[in-house]
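All protein chains but one are shown at their positions in the complex.
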Amino acid sequence: MNLLYSHVEESLRDSLRDLLRARATAGAPGGDGGFDAETWRLLAVELGVAGLVVPEELGGAGASLREAALVMEELGRFLAPVPYLGCAVMAATALRVAGDTALLARIADGSACVALAVPFAGTPATIEVADGVLTGRVGSVADAVAADVLLVPAGGDLYEVAAEGPGVVRTAVVSLDETRPLVDLALSAAPGRRIGPAPGALAAARTAGAALLASEQLGVAEWCLDTTVAYAKTRFQFGRPIGSFQAIKHRLADVWVSVAQARAVARYAAGAVSGVDLAGPEPRLAAALAQAHCGPVAVRAAEECVQLHGGIGFTWEHPAHRYLKRAKTTSIALGTAAAHRAELAGLLDLPIAPGSR
Amino acid sequence: MNLLYSHVEESLRDSLRDLLRARATAGAPGGDGGFDAETWRLLAVELGVAGLVVPEELGGAGASLREAALVMEELGRFLAPVPYLGCAVMAATALRVAGDTALLARIADGSACVALAVPFAGTPATIEVADGVLTGRVGSVADAVAADVLLVPAGGDLYEVAAEGPGVVRTAVVSLDETRPLVDLALSAAPGRRIGPAPGALAAARTAGAALLASEQLGVAEWCLDTTVAYAKTRFQFGRPIGSFQAIKHRLADVWVSVAQARAVARYAAGAVSGVDLAGPEPRLAAALAQAHCGPVAVRAAEECVQLHGGIGFTWEHPAHRYLKRAKTTSIALGTAAAHRAELAGLLDLPIAPGSR
Amino acid sequence: MTDVRALTREFLASAPPVDDPLAFLRARFDAGLAWVHYPAGLGGLGLPREQQAIVDEELAGTPANDPRRIAIGLGMAAPTILRHGTDEQRRRFLRPLWTGEEVWCQLFSEPGAGSDLAGLATRAVRDGDGWRITGQKVWTSMAHLARWAILLARTDPDLPKHQGLTYFVCDMTAPGVEVRPLRQLTGEAEFNEVFLTDVHLPDGLRLGAVGDGWAVARTTLMNERVSIGGTPLPREGGLIGVLAALWRDRPDVRTAAAHDEMLRLWVAAEAARLTGVRARQQLAAGEPGPEGSAVKLAFAELAQRITGLELELRGADGLRHDDWTMRRGEVVDFEGRSPTYRWLRAKGTSIEGGTSEILRTIIAERVLGLPAEPRTDTTVPWRELPR
Partner (left out) sequence: MTDVRALTREFLASAPPVDDPLAFLRARFDAGLAWVHYPAGLGGLGLPREQQAIVDEELAGTPANDPRRIAIGLGMAAPTILRHGTDEQRRRFLRPLWTGEEVWCQLFSEPGAGSDLAGLATRAVRDGDGWRITGQKVWTSMAHLARWAILLARTDPDLPKHQGLTYFVCDMTAPGVEVRPLRQLTGEAEFNEVFLTDVHLPDGLRLGAVGDGWAVARTTLMNERVSIGGTPLPREGGLIGVLAALWRDRPDVRTAAAHDEMLRLWVAAEAARLTGVRARQQLAAGEPGPEGSAVKLAFAELAQRITGLELELRGADGLRHDDWTMRRGEVVDFEGRSPTYRWLRAKGTSIEGGTSEILRTIIAERVLGLPAEPRTDTTVPWRELPR
C-alpha cells in the first residue's frame, strides 16, 4: 500500500491550509457553542470536502476515506471547530453502508449537517422505538451541536431524526475539549424515518472514525512538535536558545520519531479503510493499530508542548492547552489505546487467557 | 518504621566492604562453578554473617533479617559469588519456621551450607517420598552448587538430604548469571530426614527471599549508578566529560531518583520481614512491593550502565555485563515484577476482574 | 534549659481571650511562641526548632493564622528578612507577617526569566533617596491580596547577570503597581501578572547591599525548596487513593489492560511515599539528604500519570469538565475537585517551583557531582546576553 501523499492530496492540503489559516481558528473554540459555522460552510460548500467520500452521482467528490484522512490531518493541525469527523466521516460511512442516498446528497451539497447519535466514548445507549417514534437518552454525543439531522440507532435499525424537530432536546455539556463540543441528547417520542439496519453501519462508522481520527491525532501531534521546536529556537535562557540544550533536543527527537511513525500508521489506516468493505479483518486491524499508536503519540506531543513551553504553556492564552485537551479526549473517544490493543489481540489470535503461572 | 541504617548496620557494612574489596570478587565468577569458597568461608566463619539471623542460643548472632538485608546489599554491590541468599536467608528462614535447630546451628558455625531445593524461578517441582527416600527432579536450583545439605519439599514436608549423599545428582547449568550458578537436581531414592511441615516454611522463605533480594538489587543498582557516574566524569568526548552533557545528566538523575526510592522500599521490606511472623499481610505486601519496584530499578540501572559506557560496556572485560545479568535474573527469580504486582492486587483488594466496558 | 511547655502554659494562663484571634496571635508572637527558633523579641526564644512542636501541642485549638495567607511570608520572606534585614526591617515586618495581618507575595519570575531567574530584566534605578522600579513579574500567587512583596530587580545591567541584582521589599499599595489575574489551562486564575511602572520605593525597603540580590535570593530559594515536599501521607493518601477508590467502587471501569498500569502506579506511588518518609527520618536524625528533589520529581510524574489514567478509566465521563468559568483559584485541591481539573492542574507540577528539567540538572550536578556544561552567560555583562 502506498503510504505517501498523492499530488491530489498535497494540493488539497494547500487549499485547506489557505482556508484554515485565513480563518485563524487554531486554538479558539467557535463562537456558537464551540462550533464555527462559517468555517464549516466554507469547508462544506466552497471547498466541498464534506462530500469528499460521497459518490459523484450523489453530488459528492467520489473520493475515498484516504483523502478524507488528509482533511482530518489538517483540521487537527488547525484545531478547527467543525463537525467533519461526525458528519463527513462517520455519518457518511454509516449512511453508505445502510444504503441511504438522500442524506448523502444533502451532506455533499452542504445543505445538511448529519450526526451519529452515539456517545463519543463508550457503548451506545438503548433507544426505544415504536410506531416510528423514538424515546431515550444518549450522553456525550460529538459533532451534534450544529447538526440538522441525527442518525439514531434504535431497535436494530438506523433512523433519521430532525435535530430541530419535535421531541428532541440537545443539552450542551461542559466539554473538556471546547473545540469539539458534546451534547446530551434526549428523545421523547421523536418521529424518525427508518434508513436501514444499524449494526453494520455503526461498526463501519466506528472503524472509519477510528482510522481517520489517527490522522487528526497526527495533525495535532505535528502542530505540537512544530510549535515546540519553533519556541525552543527562539526562547533564550542561560544565554542560549533552550533548543540547544541536549536534554530538550533528545526529547524532541523522540517526539519526532513517534510522529514519523504516526504518519506511517495513519496513512496505512487511511488506505486500509478506503475500500468498500470495512468489516474485514484488515480495516479493523489497521484502525485498531492506528488508535493504539497515534492516540498516545498525540497526547505525549501535547504534554511535551506544554512542558517545554514552561509557564506560558500552562496558561489559558497560549493555544497549547487546547491541543492537549483535544489529544487527550481523542485518545479516549472511540476507545482508548488499551481497548484497541485488546481488539488487536482478538484479530491477531494473541489471547489474554492466563496460563498456569 | 525506621528506614535508616543503624550504627550497627553501618559498622557491619564497613567490615563487609573491607572483606569484599580485599577479595576483589566484583564481576568475576568464582573459580569452582561460579562459587567463591574462600569468600564464603570468610563471610560465614570469620565475619559470622551466615548465622546473622540464627538465634544466639544456637550459636548465631540473633539479629533479624533487617541486618541480613544489609549483607545482601553489599553482596549485590560486589557481586560476590556466594550462596548467602539461599543459605543464610531462605534456608535459614525455612528451618526456623519448620522448627529445626540442628541445621541452624551448623549454618551459624559455618559447618554446613544449606540450600532450598526449589527452582529459582517458577513453581516448585513435585518430589515423591516413600519410606524416607526421595525421588524426583528440580530444575534451576540456586545456591546449591556448593551446598552440603539440601532442604527438599516432598509430600507436604521438608526433608534434609545430604548433597553429597547417595541418590543425589547435581548437574551444572549454563547460567545466564555466572556469579549465581544454577544446578539441575535429580534425586533417586535419596535418603532424607523429615524436618517439619513444608508449606509455611517455603512461603516464609519465599517472602524473606523476595524482601531481601530487593536489597541485593539495591546494591547492584548503586554499583551501576556509581560506576557510570564515575565514568561519565572521566570519559571525554567532544572535548568535554560526557557527564557534562545534559541528556546524560538527566538520565543519571532519573536513575538516582529510582535508586533513592529503591533504598526506601528495600529498607521498608527488610523491616517488615524482621519480625517473627512472615505470613501476615504486611510482610507479604512489603516483599511484593520490594520486588515490584527494585527489580526493574536494578535492570534499568544496569542497562544505563552498559549504554552510557558505550562500546566498552558491551565487552566481556568490563564488569558491567555481569551486573546486567545479575539484575535481569533477579528480576525474574522469585517472581517477576508483574507477578508481584498481581500479588499486591490480591493483598490490596484491587481485583483485575474486568468490568462491562 | 528553657522549659517551653511551662512557658506556653504560663502564656495561656494570661493570654487574651481566644475570641479575639488577632490579639491572641499578637500576644503569642510577643511571648516568643510564634516560632521558637527565631530570636527573642522577634516572635521566638532562640530555641531549637524542634521545640516548636511542644508549643503547637499545648496551643492546639487556640486561634491560628491562615496557612494560605501566610505561606509565602512564612516560607520565603521571613527567613530572608531575618537573615539579611536590618533590625528595623525585622521589627517592622515579622510580626504582622506571622499574625497574617499583612500578606506577602514574591516578585521574582518574569516572562523572560523562568528557569533562568538570574537573567531577569526588571530595572531598579536610583531615584533621589530611593529607587524607581520598572518591569513585569509573573506567576505571582497572592499578589491581589498582598500588602508586601519580596522583589528581585536589576540595578546594574553592565555587570554579569548574577552580580547586578538587588533585593527589595516592594510596597504593593504603591502607585505604579498593577496586578492582573493570569488564567491557567484549568480556566482559573491562581496566579497573577504584576506590572511595575515607575514604582518608587524608599531605600529603607532594600534588603541587603546593592548588588547582593542574588545571594539574598538564595536564602529565599533554599527555604522555598525545603518547604516543598509537603506533609507525610498515609499509604494510599493523595491521588493514588482516588484512583484506587475508583477501581474498588466502580467495577464497570475495570479492564485487564488498565489493571497492571494501575498497579504500576500504585507501586510507584508507594515507593515515592516511602522515600518521603525516609527523607523526613533523615532530616529528623540531623542528616538531611537530597531526597526532597526526588520526591518532587516523582510527585509531578505520578500526578500526571495517575490523573491521566483516571480520565481513561472514566471513558465518556472523562471527556466532561465541571466548569470553565474564569475564577480566582482557591486552594489547589487535587483530590476534591473534578477528574479533569486534577488532570489539568497536574501539568503544572512539573513546571512550578522549579521545572523537572532544572531539578534533574541540580541532582546531576549537586548530588552526583557531574560537571557543569560550558557556560557562556555568567561572565559577560547582562546587557550583552542574547535573549
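The letters A, B and C name the chains in turn, as written, and every chain counts its residues from 1.
The definition used in the following text is that a contact is a pair of C-beta atoms (placed from the backbone, for glycine too) under 8 Å apart; a residue touches a chain by one contact, two chains touch by 3 or more.
Because the structure is a prediction, the values reported are computed rather than measured.
Interchain touches from the omitted chain, evaluated on the whole complex, reach A, B, C.
Residue B:A342 is the one among B:L19, B:V257 or B:A342 that touches the chain not shown.
Contact with the undisplayed chain is limited, among B:N2, B:T126 or B:Q307, to B:Q307.
Within the complete assembly, A:G243 is the residue of A:G122, A:P153 or A:G243 that touches the hidden chain. The omitted chain makes contact with just one of the residues B:D143, B:E160, B:D177 or B:D254: B:D177. Contact residues of chain B toward the unshown chain are 119-122, 139-140, 173-178, 182, 236-240, 247-248, 299, 303, 306-307, 310-317, 320-321, 324, 328-329, 331-333, 336, 338-339, 341-342, 352. For chain A, the residues in touch with the chain missing from this view are 2-4, 229, 232-233, 240-241, 243-246, 248-250, 252-254, 256-257, 260-265, 267-268, 289, 292-293, 338, 341-342, 344-345, 348-357.
With the whole complex as reference, residues 256-257, 259-261, 263, 373-374, 376 of chain C touch the missing chain.
Convention: only the chains that are shown with their structure count from here on.
The geometric centre of chain B is 43 Å away from that of chain C, both derived from CA atoms.
Mean C-alpha positions place chain A and chain B at a centre distance of 52 Å. For chain B, the set of residues touching two or more other chains reads 245-246, 248-250, 357. Of all residues in chain C, those touching 2 or more other chains are 255-256, 315, 357, 360, listed in ascending order.
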